[in-house]
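A single protein chain has been removed from this complex, and every other one stays in its place.
Entry: chain A
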Amino acid sequence: MPIHIIDRRLNPGGKSLENRQRFLRRAKSLVQGAVKKTSQERDIKDVLEGGEVTIPLDGMHEPRFRREGGTRDMVLPGNKKFIEGDYLQRSGQGSAKDSGPGEGDSEDAFRFVLSRDEFVDLFLDDLELPDLAKRKIAQTESEGIQRAGYTTSGSPANISVSRTVKLALARRIALKRPRKEEIEELEAAIAACTDEDERVVLLAELERLKARTKRIPFVDPLDIRYRRYEKVPRPVAQAVMFCLMDVSGSMSEHMKDLAKRFYMLLYVFLKRRYKHVEIVFIRHTDRAEEVDEQTFFYGPASGGTLVSSALHAMHEIVRERFNPADWNIYAAQASDGDNSYSDGELTGMLLTDKILPVCQFFAYLEVGESGGSAFDLSDSSLWTLYDRLRNSGAPLSMRKVSERSEIFPVFHDLFQRRETSQEKAAP
């Protein structure tokens, strides 16, 4: 009997992909919750790594009729000491009912690994970010060129010879232009012909063919085709994101946490658009310094408040490392809004003259304590200043936020507002 042995290892893998996607779609809200929870516990850059999330298996339960309870009979192996009529303690050792404490749990929840894309998709999905920010993003794209079929007009450099000849050939066949071989054949026939009458007929035929050849050109202007090129937007490859934060004593952990969440969203969002995103963390009191993420969010610092110091530091860093011609620059500033009065003018000037002209997007996020009672009372000095700048036409986005739950909506809002203000400015 012949036996077939087949190597299936090279078969396209990922047969389960489709089912996996269906499962994710089905479990979307569960997974999304898990993704959000996971992302809260992570550093900004780790969010994009994808990774393990835990979802309750129960939420994806497939029900069946199951029996339970009642009297049970069982035959077990390994009796060492019991004799007929003995009784075993229910809770004690010896009952098959008792399973290890870990056993039941595996059914309640399971961890599985999401790919980067799956993770970010789910993370961004309920933010509806891409649509909201499209307009802004479109402007950050440079234009590339790509082939886009053929056209009947264009520059001689773009003539497509093969397409032109193809059309000419079709036309020649359709119009029955005599082929070179036919004429040669006829001429040979005339040369070989001895019968005078027939020769006359053949000559007339030759004349007719030659006239036809002249009437129907080999290549007609009608046939000529040019390659067409189209400009297409191409995303620029790199971006830098500046995180500016006031870390003076008035900024509480809660406020920093709000800021962190905002930066995280911005980072994830940018990461989707750019191959390469750099983050620069600048913290400031009355003087500013560039720090790493850990120090930025968790390092203790105290002192007076000079917002201009941070803007100045950012400007310096841009000048040194991030040429605006090559980099898309984004900045998000988080502060509780306190600034020394004397600093207002300098801050305004730095923003208008140095920072805003090189930025794709500048967001100001004013963070307040949870509950935010004092928050609504009066506008802070920084808010008042920025508001004035904005009213005079500076492309600033600004929002106040005091609760974690507001971060997502505020993020939408910032992008949305930017968009509408541009629409106003555009016509």
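Some notes on this structure:
FYI, a contact is a pair of C-beta atoms (placed from the backbone, for glycine too) under 8 Å apart; a residue touches a chain by one contact, two chains touch by 3 or more; residues count from 1.
The criterion applied here is as follows: contacts and distances are computed from a predicted model.
Note on the omitted subunit: UniProt lists it as "SpoVR family protein", one of the names in "SpoVR family protein", "Glutamyl-tRNA(Gln) amidotransferase subunit A", "NADH-quinone oxidoreductase subunit N" or "ANTAR domain-containing protein".
Check A:4, A:176 or A:214 against the missing chain and you find that the one touching it is A:4. The chain that is not drawn here is touched, among residues A:19, A:155, A:342 or A:392, by A:19. The missing chain lies against chain A, touching residues 1-9, 11, 13, 15-16, 18-27, 57, 60-80, 82-90, 93-97, 100, 106, 110-113.
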